[in-house]
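All protein chains of the complex are present and in place, except for one that has been dropped.
Chain nomenclature is as follows: A, B, C, D and E, assigned in order of appearance, with residue numbering initiated at 1 for each chain independently.
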């Protein structure tokens, strides 16, 4: 099976890191195709960035669907799950976001989890997604480490700061698990887990595995209602190519 | 004061109709600037269309903000409220969507309202917005008339079908008001209201008036948290202009 | 248009202040009629006070409705929104309360707001109203300044105490806006907003503007269900006049 | 112990019926004092009626409290639970409403119950109370028999209509119990229960027993927060006597 | 009437204490039958203990039902309410749990209460029950005193520690009442209440009284839906006797 992991931002080194996280858990028969979009922001740290990451995400899915070997499923590897509903309309297989994947996985490990994210300004979106996924009751707290996305990799103190933030979050929230709030933290999940003695869920790994599961279940999206294919129509201006999705 | 009413789709005749609805309620000192975006779909009838309407909406706001006379507030005139959070980060004044405006207004007229919309596939988004705005309890039912957006104007039976749909909805849901689920229904609100004897809320008119109210209150968005200005960063590809928002 | 702003308590100086707040935002064609009831408590600081303010509120609406020039809409200018549902049954136009108005307005300015009120004993009622209006998720905290209603005007430290309370509330709750929890704080909204850099919503101003909006929308309450006119019947004792409402 | 059962309307025959329902379940050591207020509406079928029933309810409690032998607890015998919070501030013992009592009791007999009430216009209030008491999830449906309150006693078909309405409600809602939505239905609870084979809860009986329970528990209301005694203050006009509650 | 109070653990001295608490509030015509199960854990401090207490609870109910004089109602005297739904299927009269009883009773005394329990690891179960009973909004905090169940009686500092924990809980949560989170605290309710000036609810006493109330109401469980008698079937192994419940 082939899973397309889309990094919604345009930073290639982050795509590489995401690909590594996906590979590290994928099954022997699973091919991971990691994509950097051709358009959009270098990182996603605001609603504005996220909204403008969506066209690149959708273009990547359309390209895959039109190719000789469409992916069997798609993972949106940014914790805002940008473009999730739209992606589900155009992909022939399942699509999930890493916030969705991580929250669901964490909820199966105990009653409550904490989200530890990058900048506090992104907490609103995390709250909104928790609400949407039915996880508002399970998510007992949102905590920011205040490291910008692209600094996660370069900052020598990232691991130490995150371990601290996760420990404080778990104690404060009486949590049974931690959810990491950024794809850029994927490589630290096991380290933090060992340090604090709680499961720490990275959405890239969780999402890859959940998609593998949905593919194995043969779960093709239904097309009778909300997720029917978009009606073909004229698109204008620099987005005109998006009208040719059918 | 100047209110910028953005039609998130690219159909000019629909922008004209939206402008008319806004003008019909605006105060004498309020200038309505109706905008058709330079990019995006001809109509919005799916999550895909909605997601791809957002760049055009944001571009229109950026253009206004960079102009000599920025608007004092912005109305997103599509019932999916596309790009609302992103718009709030870049606009210097208040931004609301017409679903938001209509639902809040309807909730002040009684305990329950019904939403009557175009295609049933859009109901999921309406439910999500009702949940987000705290209106899930107030919104007692979602009903589709199954007329596509761009046919609303041309179909000679639109008014009759909508009156019927609204009456059935109100009776079934024991509703105190009707919310119209598409900007393209704006001109029919008063007719339907007279026919069925209940308030019928069009979000374009409601949104224009609520923005006038927020401007008069002097309510400038706070910039301390979630709605701080997006950090400037590199944007790639056909969206590269969006990196220069500051 | 004519908006009747009812001060549910019997303190005339407070009615004057409320009238001033309403006037300061009303449109050029809007007449504000501020009413002090003929019966009821000097201030409202308990459920008992609030319950007993209701007959005076309803009497004022009945008097307006029976007059030559009934008001087009009514504002209940106490943060407990006393008698709201009853008022909606007897008024021919829209009726809203200032808690309702302020919470809805604040919710359109960001994801979360804080309520800053007078005595902490009134917080229970504010919570109940937030729940009713669908704002429980948006209202992130309730904070009391512990100044009694009638002391707000006379206490020289009111402004300073409120600025402090609002700043602490906003920081603690990560709020995007403040809602003032008493009509007697109306004159301080702009000062506090300037000081703390966040929108501060006074319900008297917000309510006046929202009623203007609802009147302009032509939104007459429906009479088919819950808000049908009360059935005429015999009222006994000192309330016997209330039986003649038809 | 002495329980004061207050009929919030002024119809003496209904007070008699309520007293009978309370007596039929009260313990041997419980004295039931049934009160008809000196002021207010002959029946309660609207928010207006309910709001204006409150002063009479509060006056009755004040009179009891000032008497030689204050009641140990108070039951508000109208399904809108009028004045509940205010009553709790001035009563020295527990106060509950019959909607509160019936809903709580029904919820202990299974997962879901249906409310069967008089006029459909009162359903909104029942929904609001279910929400307040945490019973929204348990209350699976609201059903009206469309018999006005004062006709319940005189209409020869009342029992037959109610049996039918309760059976239909139970089947439709898959309910484990029925809650009767009016004090005037108290005498029919056992008949209906026998007929439909489900527990049928009348709030007057349930409330009398729950108050007996709370008195036996020694549960005196706390006075530290929301339920502290109202501050004494000047009351104006025909309500001036209410200022002397201390 | 006869109420069977089942101590779900097998510690006889705790059954004695529970019996005393039930007796202290039961009416003159109420016979309390306190039962220690023949199987199960010595105390309940985990989900594991609770799950394995259930067979003993159900066996006790079956024994009562098969006896010459079945109890009229059953109280499950452990704060996890173990086996509640199953018990309701096999008992011919009402069954309630002490968490259920205490939470409902506390909710009738004001808007919010705090739960004070033994070990913090039991808080998750208390949260789940509050959610189930509709009390999540009313229960403002969960607090552990970290005294194991069987040490409550022997530890000389139990009373002092609990008074402190209850006072801190009430202040922190702005609560109107305290709910004690363990049957082993029953004897301390009045002392704590006197000390902190708030009602303190012990579920054993509350449950005894609520069952008395439900019996007096004649509330027999309905058998049409979820609570129909279990279908007879083969049970295997050491539990084979449980197949003979019919």
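Following the convention adopted for this analysis, contacts are C-beta pairs under 8 Å (C-beta built on N, C-alpha and C of every residue); 3 or more make two chains touch, one makes a residue touch a chain.
As the structure is a prediction and not an experimental result, all values here were calculated from the model.
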item	value
Missing chain: touched chains present in the view	A, B, D, E
Listed residues E:50, E:100 or E:173, member touching the removed chain	E:50
Of A:33, A:136 or A:161, the residue in touch with the unshown chain	A:136
Touching residues (missing chain, whole complex) on subunit E	10, 37-43, 45-52, 54-56, 58, 83, 85-86, 88-90, 120-125, 128, 131-132, 148, 225-226, 228, 230-231, 233-240, 242-243, 245
Interface residues of subunit A (partner: the chain not displayed)	25, 27-28, 88, 94, 96, 100-101, 104-105, 107-111, 133-138, 170, 174-177, 190, 193, 197-199, 201, 205-206, 209-210, 212-214, 216-227
For subunit D, the residues touching the chain missing from this view	111-112, 137, 174
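Criterion: only the chains that are shown with their structure count from here on.
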item	value
Centroid distance [mean C-alpha coordinates] between subunit E and subunit B, Å	52
Where subunit D touches two or more other chains at once, by residue number	88, 120, 123-124, 128, 131, 225-226
Arrangement of touching chains [line / ring / star / complete / other]	other
